[in-house]
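One protein chain omitted, others in place.
Which chain is which? They are A, B, C, D, E, F and G, in the order written, and residues in each are numbered from 1.
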Amino acid sequence: MSTEPRLIQGNEACAEGAIYAGMRFYAGYPITPSTEIAEILARRLPQVGGKFLQMEDEIASMAAIIGGSLTGAKVMTATSGPGFSLKQENIGYACMAEIPCVIANVQRLGPSTGVATAPAQGDVMQARWGTHGDHPIIALTPSSVREAFELTVRAFNLAEQFRVPVILLMDEVVGHMREKVTLPQPGEFPVVNRVKPTCSRENYYPYKADGDKTPPMACFGEGYRYHVTGLFHDESGFATEKPEIIDWQLKRLHEKINQHLDEIITYTSEETEDADLVVIAYGGTARAVSRAVKLARQEGRKVGIFRPQTIWPFPEAAIGELAASGKKLLVAEMNYGQLLLEVQRVAAGRSEVHSCLQSNGELTQPDVILTKIREVYEHAPGN
Amino acid sequence: MSTEPRLIQGNEACAEGAIYAGMRFYAGYPITPSTEIAEILARRLPQVGGKFLQMEDEIASMAAIIGGSLTGAKVMTATSGPGFSLKQENIGYACMAEIPCVIANVQRLGPSTGVATAPAQGDVMQARWGTHGDHPIIALTPSSVREAFELTVRAFNLAEQFRVPVILLMDEVVGHMREKVTLPQPGEFPVVNRVKPTCSRENYYPYKADGDKTPPMACFGEGYRYHVTGLFHDESGFATEKPEIIDWQLKRLHEKINQHLDEIITYTSEETEDADLVVIAYGGTARAVSRAVKLARQEGRKVGIFRPQTIWPFPEAAIGELAASGKKLLVAEMNYGQLLLEVQRVAAGRSEVHSCLQSNGELTQPDVILTKIREVYEHAPGN
Amino acid sequence: MTGSESVTELSSVPKLPQTKVVVNQAWCKKCGICIAFCNKTVLAFGEGNRVEVAQPEKCVSCGICENFCPDYAITLEVEEA
Amino acid sequence: MTGSESVTELSSVPKLPQTKVVVNQAWCKKCGICIAFCNKTVLAFGEGNRVEVAQPEKCVSCGICENFCPDYAITLEVEEA
Amino acid sequence: MPGTWEVRLSGSGGQGLILAGIILAEAAIIDGQNVVQTQSYGPAARGGASKAEVIISPEEIDYPKVERPDVFLGLNQESVLKYMTGCKENGLAIVDSGLVNHVPPSKARVYSLPITETARKQVGRELVANVVALGALSALSNMVSKESVTTALLRRVPKGTEDMNRKALELGFGLAEQALSAVVGEN
Amino acid sequence: MPGTWEVRLSGSGGQGLILAGIILAEAAIIDGQNVVQTQSYGPAARGGASKAEVIISPEEIDYPKVERPDVFLGLNQESVLKYMTGCKENGLAIVDSGLVNHVPPSKARVYSLPITETARKQVGRELVANVVALGALSALSNMVSKESVTTALLRRVPKGTEDMNRKALELGFGLAEQALSAVVGEN
Amino acid sequence: MLPEIEQYFRLEKLPHMWCPGCGNGIILHSLVKAIDKLCLDQDRTTMVSGIGCAARASGYLDFDTLHTTHGRALAFATGVKFAKPELNVFVLTGDGDCTAIGGNHFIHAARRNINLTTIVFNNNIYGMTGGQYSPMTPNSCRATTSPYGNLERPFNLTELAIAAGATFVARTTTYHTKQLTDLIIEGHKNKGFSLIEVITHCPTSFGRQNKMGTPADMLKWQRDHGISAMRYENLNPEERADKFIIGVLHKTEAPEYTTEYQKLLEKLG
Partner (left out) sequence: MLPEIEQYFRLEKLPHMWCPGCGNGIILHSLVKAIDKLCLDQDRTTMVSGIGCAARASGYLDFDTLHTTHGRALAFATGVKFAKPELNVFVLTGDGDCTAIGGNHFIHAARRNINLTTIVFNNNIYGMTGGQYSPMTPNSCRATTSPYGNLERPFNLTELAIAAGATFVARTTTYHTKQLTDLIIEGHKNKGFSLIEVITHCPTSFGRQNKMGTPADMLKWQRDHGISAMRYENLNPEERADKFIIGVLHKTEAPEYTTEYQKLLEKLG
């Protein structure tokens, strides 16, 4: 891979990041604004001995990557809102059966068909709650083309490490934008591979885990001959209706994530130390916020930006800390207030929570955010 | 209809409530524990001149009822978790195109196939956020067979009044339980019908609304010849990408609900007045909580129960008031903490929020709740 | 048969309504289908790829252009007498 | 041909392995398929609808019962000599 | 008859316990009581141990599941082992003497009655064992009146089977009477 | 050349503006600058008014969209009307003299150049109007070097078309030179 | 302006959003001619479409029009027709909409023999999303997701419809406009599920990638490759290779679903 900087689109960075992470099996169904991921992989995967599969719909795509993952491949699909809705049932299956996979959702404006080409961040809560029943989920959200690459690699690492579906929650802004990026060389970035069982077939319990709660995963075709189901199951993988086992399974599913929040949750924060007001933003919106924060600082306002890269699990501790310190919080997102709900919850009355929401198909402009910053700031403590 | 009390199953009450409300078009795909609704309607609807349609899957069922609704019929489908996940895309369509319809989701234990016959309340957040993009939603949740009937009628009334999909969020406990119920006579219960345009075709703008924000709805086949789409559209119903119109549309969709919260939100509260601790519970769980609260009162603990019948929009004002009064709150639900998140958010640190969660396929026992009540109560202010 | 007196005066024969090819430039997308399918080379691309009725006199009113235009932008209109 | 000396001593003919019909009661669900399909009325319902090998001597080892049992609960087992 | 009755009927999937539970509940409605009836679903309902529960009370019934049965019926061994625990002191437990060999220690009065045998031998159809049991337990407990349970039964059974069912019910009543002088175990 | 450049290229769907934007961005990368390139999508991209935007800067670029263009290109009337607003004072605006009749009042220096005509008449292919425009605007603005834009162009165009494209680009450079002595409007 | 355009189109929506030369406009023209000849009541006729270029058709036509979700047009239409059988319901759907994501609804609508007139705009590609291969893209063809040539086999859609139970099945092209009108008329008269597959040209997404020339060239390709069953019969296998039959391919009678349901209502009522 070239060490030269290149002009790369966000969707392309995602595709290249996936290949870098070792993804060799893609199945999908085209949908704007994610289609370039499929188109690039249709060309690139066969070049690296990988498999590209266009399925008849999104449900089938999700099913096919789960099937592929069980053979040992690192797998991925990409979609946008309508397709993401359709994938939900099988995403739940992947949660339940603990199948590593990555689902890129390049968000567009919804609900429904909405505007296929317009940016939005309306699927944040859906990423968490879209499938029925309780399940933990990991979702990452990049703000730049470079980060689209990096977080794609991370998405695979987390998926493989914890045997979970990981949502790469992009938005149209980041997906379609092109930036100058130097792609990392092989080895530059850590790549995690799933842990396979080392025991014999007789001793293999596909859902029996050690302290870290994630069981080693055997590949189909390697002699372990085990059973995989979306029904509640015991350690052996077979269906059960015993309350105590269900309890134990469901707890483990949650704990395998909750025990590793420090590893999973990443974010950036700039100029938050001395800030009176911290703007919380992610994805494309964070780019506008960066600008607005710079302008606000130029005006002498102590404003910082907190940018979750991991959006689920929600960076509760970090944001709780901000709230505890009494800093005002301003959530800027391209929706009707989704992450806002979590921020409000975590703030628990300890600090003011404001919002700058936009959901009209256009990337929020720095001006709009700046105006809101000024408005909120005027009443900041110490001003 | 007989005025004799009868032994009626929750699912049957739902089916009968639907017929009472004027529902004459059902489309569905069988799934435990909702199947009885379909089975009863397959027999009953033809008797009252209605249409029963078994579609090839849940997606098609949801599509078919939207089509049916556009011809003027009151329509419904019923399902459970896996099917509810599949319906999400078209539920979003109904939100966007403002098509009145009722979706009964008789919750079972998830995620994934989970346990088909086990009770759970794991789809509370999904009911709110299951489809992509921002959209308001109404969801009602009954606690008894009688209430299954009543809230089904209400669900149709709200759907028709506000041109929205309404989720009837039942759970297996209520769906499968049989109770003594006297079904109301025709006229006993209000039945709301949708408002149709009275203007001429030339003056009809299908998405132009008065102050109440819900536009009158013409039936297909009555000469209005209008367009319906899941794309963002202007008042005329035709697609637009203009930010200002999108903004206006999306706001109206939210406002038509938000302006009528008082009408939409209902709940019951018992013994909350003097309570130090209020347990918040709904559906089957509320039955166990009722018992536990009685037992706690017998022990001299001042405990009350708050039971939302409308779960979405969230009864924010009422619960906010409880929190503001400093009463401890205890949320009991059969999931990993879903409504809990909203209660925490709304409490905003003003009162302690505790939880009693169970998600193992069994209805929570009063004992378990009582134990939790005691634990929380011991540290209640004034004790 | 040259110059025979028995020939009917042409002007006395009732005429078929005269038609005229009209291009609605507001709808025309310049796809060239009408030009390609007109057997009589009536139509041609003009300045800025505008479709022009270059040789109206050759038109035989066959309607092919009207039939194939995907944009309903070319029509045969009956001329007022 | 009665009493002919040339008849082979039966006991000297190598015997086909003797089979025995065995019902695994733990797996049997009492569906009655084996009973209905046994042409030789070897099998019958007994007490509490247990499948019993009522007339083992009639069994011709045809294997039909084994073949149709949906629960693999009835088998022809080769008898130890 | 007054007071709250928690009733648990258990047996294997095909034994018609759910129908028995429904009839019992409907009898209680005829008696003017409140009722809630629930049951276990699932693949288990096809065999093994399944149960139907009925709560009868003059009061509003909150919790719909039986916590500690006042009346327990066990029509097969597996269900007795699985569901008989928790019977109230002085509760009533009826098991099928032909199908249940082992009865766990219980605080209830336990009656082991030849329910299935009675159905088979005296009605000629094992199928009605549930109705025999219904007769026995309603007569033994007195939680619903004989008239009501008879009416409720006849409303529910298929046309043409009324006589057979009525006979089965009455045989159940009879078993109860006999039993009142033959308590098997009380501990 | 130093400093931040906000560039907006607009025209109808088929005019190749996105490719022009990409080439411009790649030229800037060759020059060692940071770049972000965005574009408008949607049905509009098939006709009407579409746009591609490029921001070039030695600094990190935060907001990726052009707020106030330093350089504007308008290749048809509709896009000029829709997208030319907001040009910076002393900015640069280039419109196609053959296709744009009306130029709204602007604070930018406006050049009306025969871009499409040059492509058609001097290269023989209207298709390369985007490359002619690219030549003109890079030469007029100086935001990227002529070498870089030439290199970037030749990397992107299909094999066999290099000469034609190079010619188009140079004709664009030429238009710029001529223009520097023929400013149409400055207000 | 053409009278049938004036009568049946929403004129304020024209020119439509389709690319220059796109065949979709031609199909709509034939459709409104058919509707005109059928003398359908404009107020009691509904157009249902899914998502895609083709599916945008509904928005241009002056009827009750329902632009649904991708692939689901037939399921929505089933709801409309079943709820109100007296409506004439047409379904306008792309090859992807109908045969990829919508394949299941297609075979089930055919199986139920519900009285819907379905027109499949088969441009052999996903046009709207920019040219990915569809289940109707011929083997070896280029598409943005088959940069090395399509490895999949396309459906024979008419065969599929027949096997699934459709009672009227026909195929034609955008070149054969008159035949298209006739087939729509005949299809609509069939009391049951009718499929009319129209091979249409997509110069932008399919033509360009497969070097099919101008829109006119693509129309000529259709003229030269779509032939009647009779002509097809007389060709040898080699000649047949790149030809396809146009015209009515299947016609039969079977109980229509909404009619059967109506009978049940009458029986019970």
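Here is the rule we go by: a residue touches a chain if its C-beta (ideal position, glycine included) is under 8 Å from a C-beta of that chain, and two chains touch if they have at least 3 such contacts.
As the structure is a computational prediction, the values presented were derived from the model and not from experiment.
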In the whole complex, not just what's shown, which of A:Y226, A:Y282 or A:Y336 touches the removed chain? A:Y226
By the document's definition of touch, the residue of A:A27, A:A127 or A:V145 touching the omitted chain is A:A27
Filtering A:L7, A:I31, A:A64 or A:A78 for touch with the omitted chain leaves A:A64
Chain G residues that touch the omitted chain in the full complex: 101, 103-104, 107-108, 111-113, 135, 148, 151-156, 159-160, 162-165, 254-255, 257, 260-261, 264, 267-268
Touching residues (missing chain, whole complex) on chain B: 29-32, 35, 38-39, 42-43, 46, 52, 54, 56-58, 82, 112-113
Name, in rising order, the residues on chain D that touch the hidden chain in the full complex. 24, 26-27, 29-33, 35-37, 66-73, 75
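The criterion applied here is as follows: only the chains that are shown with their structure count from here on.
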Which integer distance in Å separates the CA centroid of chain A from that of chain E? 54
Whole-Å distance, chain D centre to chain F centre, using C-alpha means? 92
Using the touch definition from the top, which residues of chain C touch two or more other chains? 29
Going by the touch rule set out above, which residues of chain B reach two or more other chains? 59, 89, 93, 115, 117-118, 229-231, 241
